[in-house]
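Notes for the one structure printed next.
Only a portion of the chains appears, each positioned as in the full assembly.
Should a chain be cited, it is by its letter among A and B, assigned in written order, with residues numbered from 1 in that chain.
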Amino acid sequence: MSYDLSIIEEKGDHPREFCGVFGIFGDPDAAEKTYLGLYALQHRGQESAGIAASDGKQISLHRGMGLVWSVFQDPAIMPELEGMQAIGHNRYSTTGSSDLMNAQPILIRSRGEQIAAAHNGNLINARELHTMLEENGAIFQTTSDSEIALHLIARSKKATIEEKIEDSLSQLEGAYCFVFLTNSKLIAARDPRGFRPLCIGKTENSFVVASESCAFDIIGAEYIRSVEPGELIVIDDSGISSRFLKARPQKSFCVFEYIYFSRPDSIIFGEKVDKARRMLGKKLAEEAPCDADIVIAIPDSANTAALGYAQASGLRFEIGLIRNHYVGRTFIAPHQKERNLDVKVKFNPVTGVLKGKRVVVVEDSIVRGTTLKQLVRLIRSAGAVKVHVRVSSPPVKSPCFYGIDISSRGELIASSHCVEETCRHIEADSLAYLSVEGMLSSVTEGDLQCTACFTGDYPTEIPQNFVKDLFAADCGTTEK
Amino acid sequence: MSYDLSIIEEKGDHPREFCGVFGIFGDPDAAEKTYLGLYALQHRGQESAGIAASDGKQISLHRGMGLVWSVFQDPAIMPELEGMQAIGHNRYSTTGSSDLMNAQPILIRSRGEQIAAAHNGNLINARELHTMLEENGAIFQTTSDSEIALHLIARSKKATIEEKIEDSLSQLEGAYCFVFLTNSKLIAARDPRGFRPLCIGKTENSFVVASESCAFDIIGAEYIRSVEPGELIVIDDSGISSRFLKARPQKSFCVFEYIYFSRPDSIIFGEKVDKARRMLGKKLAEEAPCDADIVIAIPDSANTAALGYAQASGLRFEIGLIRNHYVGRTFIAPHQKERNLDVKVKFNPVTGVLKGKRVVVVEDSIVRGTTLKQLVRLIRSAGAVKVHVRVSSPPVKSPCFYGIDISSRGELIASSHCVEETCRHIEADSLAYLSVEGMLSSVTEGDLQCTACFTGDYPTEIPQNFVKDLFAADCGTTEK
């Protein structure tokens, strides 16, 4: 009865991104294209997915918990999402609040008009806005920043929806990309610092926006450009137009998008991810060379950086770890745990590659270090005589307040351990990180990147007692 | 591929009630008691169910589509609903909008405080309030009247939650029973006309409210009294107190609760349903006697009235139809439909009882008349030589705007057919309804009943162009 089966969480050692967004205007299969776009953006959020579509008269919505394909697998759903315009959203949830109420898009009515909204990012002044709105009689049903923006839109005295949105967004501080859908317009916006990526694409008859350009490739759309920091893109039957928020702060692109989040085949912030990520590996090889036999990556996220490291170092690239993709959400682990079972379930070391070798293991980043320690052991158990870890980003020392799930300093191994200590902790023979300078020199616009999680230099003020999840302390819905 | 399987809907020939509500304060197993209470009130709504519970610090919520037992069958759910106070809700949905967003209770935050709300009824001025609120910047995420009340509460300038609720409710027109839950109070309220029932009960240490007293019996609580029309009951750690809305209109209890909705073992409006329902049958026997051999009921809802008819007429009561309770929500019917399959799936005639007999068939009410026609045929096919239909309520001629799903005159057979025509339509040998006077004389407070659906005398003004489902025309979520 009280059998003690524990669950191996899918969560690994990486930080988590909050969301991916997508929008399309002018396509007879708008919802289907959105579905494909969300599928291509699945890596940005696996907890819930949703699509809102408008046929010009009303907006239909379907949301659900789970991966895109499963949320929409009932063949009765897609035909309900009629119309030529649609927006979609993938969400990764914080903590355990697997709450359908927090799934996006959110669909509301305001002054007789339906508006759907989806966003990616994190507001710094959510609590202040929340308090202000509540003091003015607003009620909140979700913990999503989208609901705050929608309240501000509904309360704006401006005349048009574009102006209302501009009015609303000008009150927001922090990181955000929004896509809004009304029955006649698709509006996309990016915060003035431009923390998170948002791109514009087009097909013959339609315009498309997405967090990453990989969502364009799958539907055959052409990449045009990034939405600029502080820019609002308005798409309607008369075409595409642009307006800008007044604020013009220093740009602060999230460099972690290059390091880990975005797909290597995407263009973000106007630059190819693959190219930047490979450069990170090359710089790492220059900064932290190693007397070794082969270079391997922790698959799949460090593959590109490892190739760069191998190329610059002249060492041979090898596939020393095979990733198992059959693991589900609730993998039941025996109660008498096999040693290193967590990583064994996900990775298999290739003994023939590793045995007797001095191995450089390239990882893209270290957050907590727990998985990496097990991996080093695994690689060693497969016969590697030396395991040298090289990380294609600097030590992560500070929490992020702009949409990445790096919550508290306590969890960050680099905030309390120097490199030598971390090396001992993960039981590696040597450990080296890429320097901040090396990192910034790997991307085209190095001076426009946010490096707060590495340096603690936050581009915005951070409120005292900031909590990221507004209701984490006092809201416990368990709805599914 | 394109096999044509149709679905026999569970919907029969009866009107539908919108909801059942329950609340408890001061019980260490508050959520469990609420679960049992909802189970006892299941007949008032089978589409969705939900419970909100407070431990004094935060409110937890779980809602889902389906019957109570299935919504809460995952054993992980109940332990999450901690605390000494809870409210619950069963919902029957209008039209096809099987939308989890519309499930209740609704849980919101307003001015730093959580409030959950559940209601039963229908507001007459929902559209006006909705427009007024939207004009003042409110956003709506559901089509539920509860959300309107919560907006009004959040916008009230009054000091305490009781006063805010009083302030809010005094703006509502129509039929409602509300239960509200905060982290320190349980507040129940009934509209000044008292359309829908709401009762107060108690156990040793706790107070309970419910739509019907049958919910008290299952948890061993004692019935105290009805919540009075226009009364607000406030329950907190200091005990139970009462306040009244200012409006004092004529009382208008829904007489259909006695005829069909409420369970016969319940007390509503201070009176036993079984007693009133039996009296309806007796009066019917007096008004519409019949030269026949036996009396049978359309089970189960007409059983009590049929017993009354048999008792007053001296005819023998028999069980001539057996009801099949194994039918699920989606019973697949063959494409080449068996004659009268819809009723055959639900009812089996007992030939031994019916053969060669002149039968009085007692039904509680006729709305559309479609099922009854099939039943008369079924009874005749089992050998009955005469089939006389007696109905323990007057002809339903007008739509209800106070919480019952009798939508449009077009569907009501009695609004376009006289009794003789209806008799021919249902193919009975004779048909008689109870008179309005007979109906009212069957209940203790006959002069306080709403008879609008029979007489068209509405106790409130009905707005022009009234539509019951606010967003029926423009909102199409398909969320599950």
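Following the convention adopted for this analysis, a residue touches a chain if its C-beta (ideal position, glycine included) is under 8 Å from a C-beta of that chain, and two chains touch if they have at least 3 such contacts.
It should be emphasised that the depicted structure is a prediction, and the values quoted were computed from it without experimental measurement.
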Full count of same-sequence chains in the assembly - 2 placed in this view: 4
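One rule holds for everything that comes next: only the chains that are shown with their structure count from here on.
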Copy-to-copy rotation for subunit A and subunit B - C-alpha atoms, rounded to a multiple of 5°: 180
Where subunit A and subunit B are represented by their mean Cα positions, the distance between them in whole Å: 47
Touching residues (chain side subunit A, partner subunit B) in the complex: 57-64, 77, 80-81, 100-101, 106-112, 114, 131, 134-141, 147, 150-151, 154-155, 471, 473-480
